[in-house]
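The complex appears here without one of its protein chains, the remainder shown in place.
Naming follows writing order (A and B), and every chain is counted from residue 1.
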Amino acid sequence: MSSRLRVEMIVNGEPAEAFVEPRTSLADCLRHHLRLTGTHVGCEMGACGACLVMQDDVVSHACLTLAVQAGGSRIETVEGLSERGALADLQAAFHERNALQCGFCTSGMLMTAHELLRREPLPSRERIRDALSGNYCRCTGYEAIVDAIETTARRRASAQAPA
Amino acid sequence: MNAPLSPLDRPNSYIGKALPRPNAKRLLAGRGRYVDDIQLPRMLHLAFARSPYAHARIVGVDAEAAAHMPGVRRIAVGAELAKLCAPWVGTLLHFKGMKSPPQYPLALQRVFWVGHPVVAVLADTRAQAEDAAEAVRIDFEPLAPLCGMDEARAGDAQILHDGFTDNLAFRTTLENGAVETAFAAAAEVVEVDLVFGRHTPATLEPRSLIADFEPGERALTVHHATQTPYQFQDVYARHFGLDESRVRVIAGDIGGSFGMKLHVYPEDMATVAMSLLTGRPVKYIADRGESFLNDIHLRDHRVRAALAVSREGAFLGMKVVDDTAIGAFSAYPRTSAVEGNQVVRLMGAPYRLTHYRGELNVIFQSKTQTSQYRGVGHPIACAATERLVDLAAARLGIDPLEIRRRNYVTQDMYPHTTATGYRFERLSLEACLDKLHRLMDYPALRAEQGALRARGVHRGIGIATYVEITNPSPAFYGVGGAHISAQDGCVLKVTPSGEIQCAISVTEQGQGTETIIGQIVADRLGVERERVRVLTGDTETTPHGGATWACRGAGIGGETALQAARKLRDNILGIAGAILQLEAAELDIENGEIVDRIGRARRLSLGELAALVYFRSDTLPPGVQGELTVAQHFAPKGFPFAFTNGVHASLVEVDVETGFIKLLKHWVVEDCGRIINPLLVDEQIRGGVVQGLGAALFEECLYDDQGQLLNGSLADYLVPMACETPDIVIGHVETPTRDTELGAKGCGEAGTSAASGAVLNAVNDALAAKGASISQIPMTPERVLRALGVV
Partner (left out) sequence: MKPSPFAYARAASVAEAVAAFRASGDARYLAGGQSLIPALNLRLQAPELLIDITHIAALRGIELRGDALRIGALTRHSEILASPLVAEAAPLLAAAAPWVAHPAIRNKGTLGGSLSLADPASEFPAVALALNARIELDDGERLRAVAADDFFRDLYETAAEPGEILTAVHVPAARPGQRFAFDELARRRGDFALAGIAIAGDFEGEIAARLRIAMFSVGPTPMRARGAEAALTGTRLADADIARAQAALGEDLPDIPGDAQTGAAARLHLARVLLKRQVARLRDAPEARPA
């Protein structure tokens, strides 16, 4: 029962392989087998959002996904999105606004923000807070995070607006 | 015409500037290095078999089956680890009469709270360790738990600990003036009986450590998610009989602490012990369930207080009884009495008050230990005091802001000693209140409240004033015998290319410590702040110091860095002067260049000077040694604490049909002395406020009568999330302290200290129109409905 299975995924654009027990979560597989430690574990029950990753283009809790379930999936973690520049303006806005303190919730916040702005390019502050409803932060009190996402949305909109 | 440069315009003027944090970029890229991210060679994983009972005798332990399960390397019970680790006792000498029994890494004869670790299981993976822990058979004889403060103090109460004659860890009374006389002369007396919910920290990163014992040199390295690596260096060395110089504690990136990660936990000691036993690195990460059951709890108080007032609204006297429920043991090394001690000493603090009596009872319970967490006793004292003030205002028909203004300590009274012996250098109580009044447009809000009430919409406005202890001296812990430093040390060095490395004993958990230290060093030296690298958290590479607690990083750490920078600057200019054959006083440093003080002509760069010192010492003038590394320690003198002050306001709307409370807005006007970085101060305030909002509406640990925690998960213990929290408006007043050149006080806890009190007052303000009031936080919908008589 504890025998391991081979799992193949595309992680951050590259083939990845791990040899894991069926009970190993995707979060633990990413962190400990693939050494992608930017995704964090906060509750192992989907209540805090620290473990969010992109799985087949949607934001998903890596703690609620078995690694074996993710076999054949395309996974993107904060490292991958960061390296290909997909988060650059969000990261810059977070940095300027100090929308992070300890940083433990931050990769999850960036994932949520990334998906939100793809689905709703110019969300209201209320809609931003709504999207963040499953992302727990104990440090910032959320306002700076809302500000940073709102700023990024506005900048993207004005970058696309005709001159 | 060009205006003369203001202080903020001159080059390298960083103090007072809102600047982002250099060390935040890697956190944004997923390159944080938290303890669980670290893998060491041959590392093993620790799990525990724990008590399911709040109180029980351990009759027997059978780990035979567990020991043979896959991946299991070692199993240990209490007696075995007790041989390796000297027990610890959570008392301090200056709390006279305080008592608490010795504690051990694992339970010995009895278990004292649900979750108390009994057996340690070490395996190749955490999952295997948990499988084996589940297979450990422990034979318990359940005993009656001690649940409830009144139950614990009843005449026939069982005494929890052998050899004690009661269930009080500590008791004290304070008295000043003639309080009964004052009450007898009062026109009115208002009273409160307030219940405060027990909290748990719920940091997103749980407690985490890796203990790595190397037997050859008997050297221990601990990667520890702690605020205070120096304290743990001392604790591990003393309790495990190791040389202090061979104990290294490394506090890297920490995922939230707020005080929780200051205290000694049995699991920490068990982790070190298991590494000693095996000679291999041992990792322990508390999972969320373990966190709820075993992290320090806090804020479990019942406060009965009374305020005597004159007809004109002057505060004449105050009486307080604070009963606080702790755990089965007092925490170590900071005790479980400090929170209550602060409550009885901070009651009434912002006001002119002489006649006072306070009584504190710190009561053992069959629950997990409690200890210091953001704000400590301030939120309780503030909420209780400010509730009394609002009641007095209502009783006398005086506006709540006005009654405060009439009673605040005034500017001509400083330095001022409170009725409880706290000494204020200088506060800005009225100035903050005036600023708040303008910032929130108080008259407009009152008018709007009245108009909406006529339409059946019930809004409330609540105010809460706080004073806050920061920059603590040894009066806090040192005098009690604790090895907790109240000073800091800084080593500053110039690198060969002229950059600056700063190793300092204050620590970073995301509040921005490294950033503000870098700002101060760069500002005082005259270099660009990008050229300064600040290193913290490693006992091996930084001087011994106080690290992070009680808002000391900016005030004490900052002053340490400032003085170190001045020392280094003097050295640099001395060398430069000798090389250039000028007086040091004729030179200055600007953007890393040594320049003429007058005229600002460039002479040579810091890099050129450093290269000469390091590589061409043969060219230096005779007698010039070239000390480009300096060490500087600083201990606060003068006032025992640097008190800050401020005032909060909360605007709420209460749905009187459902009992639901909406937080519409929150304001804070605060004075933390000289502000180093307003961006960081504002965000500390916001984060602190939201924790206080959690206290006001959501957070409490709920127990059944057998001491079982009923809501030990993030689904059931309700922490505030983004939709429940409002935008927060912040204003500042600056009253620098003269005890340091920097003038900075602390700000990390101010948001939490008054937020829950402001909301409590706001909700009561809303309910007053319905003739209802509420005296318990969190203010759940059911409690509001009960207050309204609807349920």
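Here is the rule we go by: contacts are C-beta pairs under 8 Å (C-beta built on N, C-alpha and C of every residue); 3 or more make two chains touch, one makes a residue touch a chain.
These figures come from a predicted structure and were not determined experimentally.
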| item | value |
| --- | --- |
| Shown chains that the omitted chain touches within the full complex | A, B |
| Contacting the left-out chain in the complete assembly, out of B:Gly32, B:Pro117, B:Gly289 or B:Gly377 | B:Gly289 |
| Option touching the unshown chain, where B:Asp131, B:Asp390, B:Asp523 or B:Asp739 are the choices | B:Asp131 |
| Residues in chain A touching the chain absent from view | 1-2, 5, 21-23, 25, 44-46, 49, 52, 58-61, 63-66, 68-69, 111-112, 115-116, 130-131, 133-135 |
| Where the unshown chain meets chain B, residue by residue | 126-127, 130-131, 134, 287-289, 657-660, 698, 702, 704, 710-711, 715, 718, 720-724, 780-782, 785, 790-791 |
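Assume only the chains that are shown with their structure count from here on.
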| item | value |
| --- | --- |
| Separation of chain A from chain B, taking each centre as the mean of its C-alpha atoms, in whole Å | 29 |
| List of chain A residues in touch with chain B within their complex | 2, 21, 23-24, 31-32, 35-45, 47-48, 50, 77-79, 82, 87, 91, 94-96, 98, 100-107, 110, 125, 128-130, 132-146 |
| Chain A contact footprint on chain B (complex, rising order) | 20-21, 24-25, 27-34, 36-37, 39, 70, 127, 201-206, 253-258, 287-288, 509-512, 679-680, 683, 686-691, 713-715, 719, 721-723, 725, 727-728, 751 |
